[in-house]
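All protein chains of the complex are present and in place, except for one that has been dropped.
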Amino acid sequence: MAPLRLGMVGGGNDAFIGGVHRIASRIDNRFQLVAGALSSTPQKAKASAAALGLDPDRSYGSFEDMAEAESKRPDGIEVVSIVTPNHMHFPPAKAFLDRGIHVICDKPLTSTMKDAHAFADAVTATDALFFLTHNYTGYPMIRQAKAMIAAGEIGKIRVVQVEYPQDWLTEASENDGLKQAEWRTDPERSGAGGSVGDIGTHAYNLACFVSGLRATELAADLQSFVPGRQLDDNAHMMLRFDGGARGMLWSSQVAPGNENGLKLRIYGETGGLEWKQEDPNYLWHTPFGQPKQLITRGGAGSGPQAAAVSRIPPGHPEGYLEGFANIYSGIADAIEAVRAGDPLPDDAALLPGIQAGLDGMSFINACVTSSANNAAWTKV
Amino acid sequence: MAPLRLGMVGGGNDAFIGGVHRIASRIDNRFQLVAGALSSTPQKAKASAAALGLDPDRSYGSFEDMAEAESKRPDGIEVVSIVTPNHMHFPPAKAFLDRGIHVICDKPLTSTMKDAHAFADAVTATDALFFLTHNYTGYPMIRQAKAMIAAGEIGKIRVVQVEYPQDWLTEASENDGLKQAEWRTDPERSGAGGSVGDIGTHAYNLACFVSGLRATELAADLQSFVPGRQLDDNAHMMLRFDGGARGMLWSSQVAPGNENGLKLRIYGETGGLEWKQEDPNYLWHTPFGQPKQLITRGGAGSGPQAAAVSRIPPGHPEGYLEGFANIYSGIADAIEAVRAGDPLPDDAALLPGIQAGLDGMSFINACVTSSANNAAWTKV
Amino acid sequence: MAPLRLGMVGGGNDAFIGGVHRIASRIDNRFQLVAGALSSTPQKAKASAAALGLDPDRSYGSFEDMAEAESKRPDGIEVVSIVTPNHMHFPPAKAFLDRGIHVICDKPLTSTMKDAHAFADAVTATDALFFLTHNYTGYPMIRQAKAMIAAGEIGKIRVVQVEYPQDWLTEASENDGLKQAEWRTDPERSGAGGSVGDIGTHAYNLACFVSGLRATELAADLQSFVPGRQLDDNAHMMLRFDGGARGMLWSSQVAPGNENGLKLRIYGETGGLEWKQEDPNYLWHTPFGQPKQLITRGGAGSGPQAAAVSRIPPGHPEGYLEGFANIYSGIADAIEAVRAGDPLPDDAALLPGIQAGLDGMSFINACVTSSANNAAWTKV
Partner (left out) sequence: MAPLRLGMVGGGNDAFIGGVHRIASRIDNRFQLVAGALSSTPQKAKASAAALGLDPDRSYGSFEDMAEAESKRPDGIEVVSIVTPNHMHFPPAKAFLDRGIHVICDKPLTSTMKDAHAFADAVTATDALFFLTHNYTGYPMIRQAKAMIAAGEIGKIRVVQVEYPQDWLTEASENDGLKQAEWRTDPERSGAGGSVGDIGTHAYNLACFVSGLRATELAADLQSFVPGRQLDDNAHMMLRFDGGARGMLWSSQVAPGNENGLKLRIYGETGGLEWKQEDPNYLWHTPFGQPKQLITRGGAGSGPQAAAVSRIPPGHPEGYLEGFANIYSGIADAIEAVRAGDPLPDDAALLPGIQAGLDGMSFINACVTSSANNAAWTKV
């Protein structure tokens, strides 16, 4: 089957996440990038398009032009990836959704709650599909963990421990010309959350995704350790979940020695599970009263949910890009089903969409509100 | 030099911690156990004394008898170890302190704040020395970490992450005749804290010991997950320290797959440190902008503070008993200095005493109070 | 720039390595698969081609037809990947090389020494380029290790320890219809080496690639532990290298609990390096007399050679497919340079070619010969 025709908004030459989306779209040969509004700087947009081998006619100066033009072409894009800073997610998304073009959007959803609600309205109003790249949910052993919990293998959940420490903002890199640091620490572009918006949302999303629980309230203590920084660079919080489970979440960008230390531990009445993003092919299963078991991706104890999103045998590590590609390929399945008039495949329910986006925004909002109220319990 | 004459209160045949104290006292040949009131059950006291090779004349039926008799013997004990449940720490301690006999006591200090204050008064009123066995402070790499932080090797501290998960109370073992579980979950004998009293105090003490910081307030959310359990078996909390550092602490007895997972991570402006009790011969040092460094006990990068409490070369692991012995041997140094009329050795400042005991009681109290107030910030 | 036009011989639906080659070719968008002789079974060839979206006209029933037809098309393939069992590497390779089409071939080179020499002649006789996919050499931290050794960071090498244990042939799976097991244990299709041919060659190649040393002789003891198996499933050997370094190599397919446990440790006069394929983003550097250092891909201490073959920041793991893609993308660089009449890029020297293929065959031959002579030292 021919790959889906993909466009991209943002993702010019020096952007990190745009390149990731492109590789992820390509790994399983399900998408072909054919159009882009790759930068708000025309020069850079053009150069980036050329470097990517795009037809110059389909390298646009703005997302508005792109939406307009592509929606009229018979071979126009079927789906667009939006990989701009947070405050620039909603405007292009709306432009494409309104024209019936499916949208894949980087997280968090937006930079403001107001935009988030408008975003949800735009998704409701269209038949096009919408996906948010909470990419860590695409890791095979995360799917495995979710399936094990759903099957009751660790019993009713009591405790959720999740953390995402980094160290890249230990110093005031935003003052040293590091673009990524500039916008990530700028409330205008990032929104109200610093570490909680960038990585706390990932941790929160993953904890809920795997556990199957919904948080009801949280108590957060946010800090900006680097002098002059406007957004939090470290956040501590306690969580309460539906059904009585409790949790803790730590996000940090100032913890030297940590790169992308996303780690999830979940404990139930009869066992536990533990997973680390930096070593994603391993899942510890600790049934109470038995030896600890190390399940490897595709190895013994690894089930069909992991297999469905694996490409190579156990012992040959898959990584971040493959996990990201699993999201993209799942999206391709969903879009192709829609195109064929078929019902969405079962696994489409695993793909983060507008609800995950709203949940993430609620989470950021609750963190900031709670912290402003001296860590008072705040509804999520 | 002849070993110090040691007595013991508690620690009969089936107790865990009594045996640990005895081995710890023996490893460096600094103590000789010569007397005991090993159990409140006369039969058991006698049998235990025999098993330990004590002179039957010096196996006592009560700590009162022991204090009275030993204090009158010319060869009476110089120091006593108290290894009873928490509510039985203070009465014997007072009996010996009042007679000028040095006291080594298991933690936490007491089961009530009232006893704790009376305990402090008793220590103030005597010339005898008092020590509390926060034994984890005796691990060589903990001493190393403390020294590195004091020397500024990770800069001003921002974040303290500490946890102590276990799993031994995952089920209601207190109803199955497990004695250790019975008294640990009984407020009469343990005091107001369950996991926070038993292991949370260790985590808290270690975080303060290594960081050199004092906590000012905490917000705690305590749970009793096992139905019918009266004390917390899981606790989540956020901490604020003098000077602006922030922290999180998790203690749990219901996290399957965790045995004694005490773990401490401290991050400063220029680096981080990480240590795990179950692998105690390793210390990670993560200077910002440099490769992560693994310092081994006695290996390159391990300094004099670790060497002072090590017995064997790097790569031959020391463990829990050796760390415990370091506390005992430090106590022996202190007692011998006092006996000789010398000033206390510098390292005596590293030994936990009555202040650590009061701090631990304040911590337990603050946890319980905060949690009862829906995790309101509470002064420690 | 348009992707290179790629063909494939072998790699039909149920083959493992064909799919790997295809993903690797796609990750950096440097190749487009446009033709194939995907199976010797016509039905399967057709179905596989359809599944991959190939133009049916360019799905061939034999490599001969494909070589003939493609070499005549103006838009014919520029390069072909050969992913058949070992005994079927040389015939197709020769067919394409003779027509000036570049060849990428799976390892080991052939199933016989005779074929290997003829293969070398065919490579010599053509202007087309030839590459052998010793893919592990593409891992960023392997490139890093090689660069560090070349820069003298561990001093003159003394000891090389390399191993590649697996467990997938612990039982007689070749009798249970597992196709991969069938041909891997069949001397007609695999050649004289079992584990030494399949994975020993990888271990040997990697040790030489990273160390920069050449082995001079080896003493090997090969076993076929599974009754009835014709080829070795476990091999022990000692190695001697140019310049006095010594080594050991272990390959096994019968070591339960090992998936793809390729591990390389090299020790020089002033330091050591250690790397494991299953955790490929880490490289231990152990300078003598300093703390052990853990270098992460792209993190502090990771240099330009690793960066040149990395796509994403440290802490987001890359895996096997990305390492494989590094070989493919390096090949694309080389082919494009040739096409442009430019000299080969410097990094082309890092790509395994016919010499690596001959070395691998010599290695297999020496292993089998030595073992047949009771592990007598045998020239490589």
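Each chain carries a letter (A, B and C) given by its place in the written order, and its residues are counted from 1.
In this section, contacts are C-beta pairs under 8 Å (C-beta built on N, C-alpha and C of every residue); 3 or more make two chains touch, one makes a residue touch a chain.
In this text the structure is predicted, and so the values were computed from the model without any measurement.
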Only one of B:121, B:278 or B:342 touches the unshown chain, namely B:278
Among the options C:250, C:275, C:320 or C:363, the absent chain makes contact with C:250
Missing-chain contact among C:87, C:107 or C:292 belongs to C:292
The listed residue (B:53, B:74, B:227 or B:341) that touches the chain absent from the view is B:53
Out of C:154, C:207 or C:264, only one touches the absent chain, namely C:154
Where chain B meets the chain that is not shown, the residues are 1-3, 16, 19-20, 22-23, 26-29, 52-53, 166, 258-261, 277-281, 296, 299, 311-322
Residues on chain A facing the left-out chain by the touch rule are 285, 289-296, 299-301
Touch rule applied to chain C and the missing chain gives residues 154, 158-159, 161, 163, 167, 170-171, 219, 221, 223, 225, 234, 236-238, 240, 246-248, 250, 252, 254-258, 265, 267-272, 274, 284, 286-288, 292, 374-375, 377
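In this section, only the chains that are shown with their structure count from here on.
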Taking mean C-alpha coords per chain and comparing to the overall C-alpha mean, nearest is chain A
Relative to chain C, the most remote chain by C-alpha centroid is chain B
Taking each chain's centre as the mean of its CA atoms, chain A sits from chain C at a distance in Å of 34
For the pair chain A and chain B, the C-alpha centroid-to-centroid distance in angstrom is 43
Taking each chain's centre as the mean of its CA atoms, chain B sits from chain C at a distance in Å of 55
Where chain B touches two or more other chains simultaneously, the residues are 292
